[in-house]
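A single protein chain has been omitted; all remaining protein chains appear in their positions.
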Amino acid sequence: MDLATIQSELEVSVPGCRLQIVDNPSPCVQHSLVVDAEHAVLVATYLQDFLHFDYCSNVTGVDWLPKELSEKIKVKKTVDGPNGPEEKEVDEVRKTSVPGYLEVVYHLFSTTDRTGPLPLRMRTAGREVGGEATLLPSLTPVWRSCEFQEREVYDLFGIHFEGHPDLRRLLMWDEFTDHPMRRDYVDPDDYEYEPTAHDEVLARMRQHYSTQPGPAFGDLPQGGGQ
Amino acid sequence: MDEQLKAELGKQGIFATTLQEIYNWGRRNSIWPLNFGLACCAIEMIATTMARYDLARFGAEVFRPSPRQADLMIVAGTVTKKMAPQVVRLYNQMPEPKYVISMGACAISGGPFKQGYNVLKGIDRYIPVDVYIPGCPPRPEALIDAFLMLQKKIDEQALTGNARPRHLQADAPSEFPVPAFGAHDLEPPSNPALWQPPAPELVQIAPAATSAAPAPATAGGHESK
Partner (left out) sequence: MSTITLPTPPVLNPPASLEASASENPERLLELSLGPQHPSTHGVFRMNVVLDGERVVRLKPVFGYLHRNHEKIAENETYLGNMPYTDRLDYICSLTNNWAYALAVEKLAGIPVPERAEYLRVITAELTRLLNHAALVGFLLQDMGASGTPLMYAFREREKILDLFEALTGARMMCNYMRFGGCRVDAPAGWLDQARKVVADFPKFLDEFEKLLVSNEILMERTQGVGVLSRELAISSAISGPMARASGLNYDIRKVDCYGIYPRFSFRVPLGSHGDVYDRYMIRILEMRESLKILEQALRDIPEGPILDPKSKPRGFRPKPGECYGRIEAPKGELGFYLISDGSPNPYRYRVRPPSLINLTVLEDLCLGHNVADVVVILGSVDIVLGEVDR
């Protein structure tokens, strides 16, 4: 059953759901289905009960940072020409900013029909930590396998899953406050010794030493190595 | 004592030695390691205790499950920041004299996972280490070599005098503070009494005769231990 058929069947059976197919340009042809957060549990239940997708193998998070897309378009504009104002087609660079969001991807398989994977995606409204923007429904009531993996997505990305029976951190300690897998996470300043430091490690080492009390960096004895 | 006299007496069935020799001999030939493997190096450690590379013939007959009964902690594998307080706690629970072998690149300095936010860059930040074994993972023969090196180190430890080991000095610490979990990192990130980051050294390369600008300075590290 291909994705377009699944989409039309779902739109009939779960009224009001907003689905979107995301094309995958890779040769492996695994196009995904984006479902909106409101109807996700109903869509998932339908997929499990009627379309035999009973095996949710992989749950993961993806962080899409806000990006600026610029495209060159031709626009008719009035410009001052040698013979007075005239209309001309001019190249203009239009910048559109795409807001960032987080995404949860579920890979579904069917043990009875031996089909799959069907990637199912859910997108958050924004990226702020702890707010309404990163709230998504949990699919653990539908597939038990999402239990630990959604906890891991919460731990590493900060997406809060509503309806999860036990949402707490999985891999990091409980007092940890950051969400490390986000693309804008900054490592703690943990000095690491590098015998032949160069580029950014050298810059970090210099910065680390400049914040430490003691002899200033330039005052260190000039001499040969070992 | 004269070695020849010792040998002669030995033939007569009289065994002459010093207290230090026999004390160290007893200790080094019966080092009992703690059953403590963290990651991939643990599998090589298990392989070292198996029939092919038998570690038991060097005295490590039993791997104790409880730290209270062990002399040696072989930190085999990556120490993560989440695990670091437990490692230090286990070390504190071991009775003196105790030794630590840091096995594998991860336990020495973080290894291939050095860039990680959860990886402790070397267990020697919190506990004193006696022998380091590089490798990823080190071969079982390397672990046996480290074991023999540790035995040699124990053999050379004096009973009296300034060079005596930690467990014979009344005011040397045998338990080290356990780090706490902070909001972003362990607190403290290292134990300053045990580990100082190696200081960089500016090495000025003499500018070449043909080039106009001086060559960039490179920083090298030096041994701090």
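Going in written order, the chains are labelled A and B, and every chain counts its residues from 1.
The criterion applied here is as follows: a residue touches a chain if its C-beta (ideal position, glycine included) is under 8 Å from a C-beta of that chain, and two chains touch if they have at least 3 such contacts.
Remember, predicted model here, so these are calculated numbers, not experimental data.
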From A:7, A:45 or A:60, residue that would touch the chain that is not displayed: A:60
From A:78, A:111 or A:177, residue that would touch the chain that is not displayed: A:111
Given B:95, B:112 or B:188, the one touching the chain that is not displayed: B:112
Chain A residues touching the omitted chain (full complex): 24-28, 30, 54-58, 60, 62-63, 105, 107, 111, 114, 117, 119, 143-145, 147-149, 165-166, 169-174, 180-181
Residues belonging to chain B that touch the chain removed from view: 35-40, 42-44, 46-47, 50-52, 63, 65, 67, 77-78, 80, 82-83, 85-86, 89-90, 92, 112-113, 115-119, 136-137, 139, 173-178, 180
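Operating definition for what follows: only the chains that are shown with their structure count from here on.
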Euclidean distance of C-alpha centroids - chain A vs chain B, Å: 42
In the complex, chain A residues that touch chain B: 171-178, 180, 185, 187-188, 190-198, 202, 205, 208-209, 218, 220-226
Residue numbers on chain B that touch chain A, as the complex places them: 81-82, 109-110, 114-115, 117-118, 121, 181-185, 189, 197-204, 218-223
